[in-house]
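In this view, the complex is presented without one of its protein chains, the others remaining in place.
After this line comes chain A, so read on.
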Amino acid sequence: MTTILSIKDLRKSYADGFEALKGVSLDIQEGEILALLGPNGAGKTTLISTVCGITTPTSGVVTVGGHDIQTDFRAARRMIGLVPQEIALEPFEKVWNTVRFSRGLFGYSSDSARIEEILRKLSLWDKRKNAIKELSGGMKRRVLIAKALAHEPRVLFLDEPTAGVDVELRKDMWEMVAELKQAGVTIILTTHYIEEAEAIADRVGVIDKGELLLMQDKDTLMAQMGKKQIEVMLTEAISEIPGCLAGHNLALNGNGDTLVYTYDTNADRTGITTLLNDVAQAGLVLRDVQTRQSSLEEIFVNLVSGEAA
């Protein structure tokens, strides 16, 4: 895999001294989907704005497809599409014209067949002659995506693409992201919704206070940091953990009817077989057994609160 977007020690500070980015470095591989997670004001949008040319970096080097975003900005920006967080569209303009405008802005001639293809894919074809003010919020968001795709970018930034979007559109959006990935487009999305990152991302980055706290393959991250627990529910409550089970890392819940066993999914031996044998040996009768894995959300909360501590 080749690196399509490279960010090295990117910093952005404002006149009032506020540091929005404190030396972010990361490489993004061609064709991957990267989710950037972080609380409000973490620096996600600043990072995207800087790469896209909306904000000027204080220092650092960013290249897109090998083109520096400052010295070779035309080639770099031609490769990038941006779907902004806020719906920003000229209300009186027609859908078709606004998509054609975006295409022209990136230096491409008005290719009706291509524009039609994009509009059809985003279910906007029937609305092509409508003024933007006549569209619903979800439709407007689709128009923003159509505009971003009008010049066939290799790298697509989606800044909070599903914020305030209904379930159906969110699902459509996820499908569209999967299709774009199939077509070889690299996608970087920021989100508040952990389940979104969990559902569609290949890698997950966590940003907080202008710093990249973590960047990892999603599955590895879940496996490494994800603790798994087995809850052993008993037919009769007990007052304390029997002595023969003391060797296991067990906790008894408040009612005394559930034993909670926490283990590492990556360990050679999880100790489950021995535990269950020992539970039977202790004369305890099982009512039910269930396993639980911590979600990306829990990992994220732990990470961010850990930083704050």
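In this text, a contact is a pair of C-beta atoms (placed from the backbone, for glycine too) under 8 Å apart; a residue touches a chain by one contact, two chains touch by 3 or more; residues count from 1.
Definition applied: contacts and distances are computed from a predicted model.
Comparing "4Fe-4S ferredoxin", "Transport permease protein", "NADH-quinone oxidoreductase subunit J" or "Electron transfer flavoprotein subunit alpha" against the UniProt entry of the hidden chain yields the protein name "Transport permease protein". If you put the hidden chain back, the residue from A:C52, A:V95, A:I230 or A:L245 that touches it is A:C52.
Although one chain is hidden here, its contacts on chain A can still be listed: residues 14, 52-56, 73-78, 80, 82, 84, 86, 88-93, 97, 100-109, 147.
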